[in-house]
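Pasting a structure below so you can have a look.
A protein chain is absent from this complex, but the other protein chains hold their places.
Chain nomenclature is as follows: A and B, assigned in order of appearance, with residue numbering initiated at 1 for each chain independently.
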Amino acid sequence: MTFFKLGDDIADTRAPDVPIEQRWDKRRFDAKLVNPANRRRHSVIIVGTGLAGGAAGATLAEQGYHVIQFCYQDSPRRAHSIAAQGGINAAKNYRNDGDSVYRLFYDTVKGGDFRARESNVYRLAQTSTQIIDQCVAQGVPFAREYSGLLDTRSFGGVQVARTFYARGQTGQQLLIGAYQALSRQIDAGNVEMHERTEMLDLIVVDGRARGIVARDLVTGQISTYLADAVVLATGGYGNVFYLSTNAKNSNASAIWRAHRRGAYFANPCYTQIHPTCIPRSGEYQSKLTLMSESLRNDGRIWVPKKAGDTRSPDQIPEEERDYYLERIYPGFGNLVPRDIASRAAKNQCDLGRGVGPGGLGVYLDFADAIRRLGEDKVREKYGNLFEMYDRITGEDPYKVPMRIYPAVHYTMGGLWVDYDLQSTIPGCFVVGEANFSDHGANRLGASALMQGLADGYFVLPPMLGNYIASSKFDKVTEAHPDVVETVNEATGRLTKLLSINGERTVDSFHRELGEIMWDECGMARSEDGLRKALGRLPELREEFWRSVKVPGTGSQVNQSLERANRVSDFLELGELMCVDALHREESCGGHFRVESQTPDGEARRDDERFAYAGAWEFGGTGEQPILHKEPLNFDYVHLAQRNYA
Amino acid sequence: MAVTTPTRPAPAARPARPARSSFAPLNFWRSTIGKKTVMAVTGLLMLAFLLAHMLGNLKIFYGRDDFDHYADWLRTIGEPVLHGAWYLWIQRFVLTLAVVLHAVSAYQLSRRDLKARPAKYAHKQRAKAGYAVHVMRYGGITLALFIIYHILDFTSLTLNRHGVEGAAYDNVVSSFSVWWVTAIYILAMIFLGLHIQHGFWSAAQTLGLNRPSRDRAVHGIATGLAVLLTVGFLIVPVAVLAGLVG
């Protein structure tokens, strides 16, 4: 049984046909400009205030556009970009260690397992250097050396030190920079900021995005906001899995609503799972916390050789331990890439050798490092991480090995966009993690911050200007039938959610959805499992609409209603993720199909059949989605299989 | 649903920042930090006066003649450049101004502070700051009342039992021979000590003179000054009551 229909191929028609180094210059030169005096008359809606949204809002407002911006949090400074720890890549080559724009481009395409569009990735690498300049000028306190110059480090198995960082809080510092730039524009009256306001739907008039329907989360009032273009900067959809490192309220509703209105959703199955997270401790677990993967530089990962061994770790002698990464991958040992480390941990736990509550964890042991380097040295390098671990688990990692387990961390998939970052709905632009563009099937460490800021500060603004300059905008009023219909649909949905008054809470559905997704569409995916999930998910969705219980009313703060609305979208998105995972009968990056592996258990790509981005068109609720393939050409970086053994 | 719900207050309803005056000192006085600075400067001025006052008091141990002579000199400092008691009146004016500015700032800030936290926590807060911090307001009021009493006692001699102008030594002895007068002084000087202990450090903080490297030293000096002044001021009444002076 198939779960989808095949549509026509699509292609990006915006990247100019010139050598890759010249494409972005040429595109910007070809782009139409809006007269500065006229910009004030054009309004742009931006949903989300993370790195991409905050940067875009500030920049467009500086250029003179009237920006109407939204975030569901009580302040734009709280977007989840703030939680990124590691750093931000840029091809500055300050170290003179052989880095270049081309090398960053090459590493990103290869790291993405050859499933990203070359034009976009090259532009990302080009833009990266400007980002650092911009952030430093804003007062972002990057780490510095005693010379007063910026410090960099190497990150995520890359051979050059191109990662700029601000202790373990790089995301926070960059976001505060963007937030401050945005605050300046709010104060100047160029940005109309709506906090605690959540987008419910996209308004499409005459085939173009012209506004959104949003709910004021304090009063419950549902309003329409109309503009000349809409930018979605709403982040990823990792919370489909219920437990992830995303913020509790991160959601996919904005991009999913846009998808339902005609925006194609590309590569939804590409999910990055981070190997070093703190395992769940019980049923009540609400989210997972990531610890920097730098821990793997000195920690050794092991499990007991005997399945179901419940002895405490200090009672297990050396010869009864299996340092499985060192055994299976003698070359890289504990430093294998994220996806491989994650999958190996899952395999060990599947064999019953997992440790901790529910057998879902492996040890990350610093005993050797402490013996070799001394406790002080270890404290100096990892003190803050050890403290965080101790705070959450109540265990002292200097004495007891840490327990770690993989967790969903980032979603490479997202709304399909062309070189201009425009979705298949004209006037609807998508930036940051919400789009699918730059990371292919796997994102390299410290590249998410780079992409968010590149999109927001440098790529979107000229392309949005081009769209505005080359379009004619008829006045749309709230009385327009398309607007009225969208408002009615959004309102009707909430009314329905409130009226069901069933016997299951929103969270219980979300948790069940998460379990299905984690088991069948998580680190390792099989045809059987995905088919099973695709059998269960529609049932769960129907059960949700039959028996969810949402207390309270719509005209007040109602966090249950907010969650219910988000979960209803996750239920539909989860299904599409499974369809995408099932159709992609290859393993690549964050997508591992057990049917497609080498004899020694490594991921095996199938470039013959799957060297394309899969862009899905919405086919109707409960109807089959339609697949449009965007063939990927690798003219600069040649296709090669990854090998870390 | 949701159509008839109230909207959030429009941005215009948010507190508007007051227009800035072109007269900078006025802006300064209007701000909380400006008022705190006024308190710090006037506080330090009063502290300097108290140090001199306390040291002068100790002259009482040299006997009646010495002390009365000293008291008389105080009234004529600055002669012959300044005529008669001019200096005294200048000092009185400056000190009164300092007390008034200190008190007005404290009053206005306190009113603002109390208004900023109208609702108390149901669960009482466990304060981590020291006792001295929490008696600043009440201690300050106590000290203000004490100053009035003190002036009526030894300056205008209205309340003094001996009350002979020029006979400072006897005036002092007569007051402190009464146990409850000495008790009032002891209580007031303890409040003064506490006030200085926090006030001195606080003034350094307000004037931006604190640095992490100096913090311990500033705290040490504050405690030292507090002890020095409290003890220094109390030696006299205690000595009188104990019959060592008289």
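Assume a contact is a pair of C-beta atoms (placed from the backbone, for glycine too) under 8 Å apart; a residue touches a chain by one contact, two chains touch by 3 or more.
In this section, contacts and distances are computed from a predicted model.
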Problem - Choices "Carbohydrate ABC transporter substrate-binding protein", "Thiol-disulfide oxidoreductase", "Branched-chain amino acid transport system permease protein" or "Succinate dehydrogenase/fumarate reductase iron-sulfur subunit" - which one is the UniProt name of the chain not shown - result: "Succinate dehydrogenase/fumarate reductase iron-sulfur subunit"
Practice task
Pick out which of A:Ala15, A:Ile68, A:Ile82 or A:Ala434 touches the chain that's been left out of the picture.
Solution key: A:Ile82
Exercise for the section: Quick one: say which of A:Ser100, A:Gln138 or A:Ser547 touches the chain that got left out. Expected result: A:Gln138
Fill in the blank from the handout: Of A:Ala15, A:Ala91 or A:Ile186, the residue touching the omitted chain is A:Ile186
Exercise for the section: Write down which of A:Asn347, A:Ser471 or A:Thr505 is the residue touching the left-out chain. Expected result: A:Thr505
Problem - Residue among A:Lys287, A:Lys381 or A:Arg531 that touches the chain left out of view - result: A:Lys287
Handout entry: Contact footprint on subunit A, counting only the chain that is left out
Key = 55, 58-59, 62, 73-80, 82-83, 92, 94, 130, 132-150, 166-167, 169, 172-173, 176, 179-181, 183-184, 186-187, 195, 218, 245, 247-249, 281-282, 284-287, 289-290, 391-394, 457-458, 461, 503, 505, 507-508, 549, 551-552, 556-557, 559-560
Practice task
Would you write out the residues of subunit B that touch the absent chain, in ascending order?
Solution key: 14-18, 20, 24, 27-28, 30-37, 109, 112-129, 133-134, 136, 198, 201-202, 204-212, 215
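One rule holds in what follows: only the chains that are shown with their structure count from here on.
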Exercise for the section: Quick one: report the Å distance separating subunit A from subunit B, using the average Cα coordinate of each chain. Expected result: 60
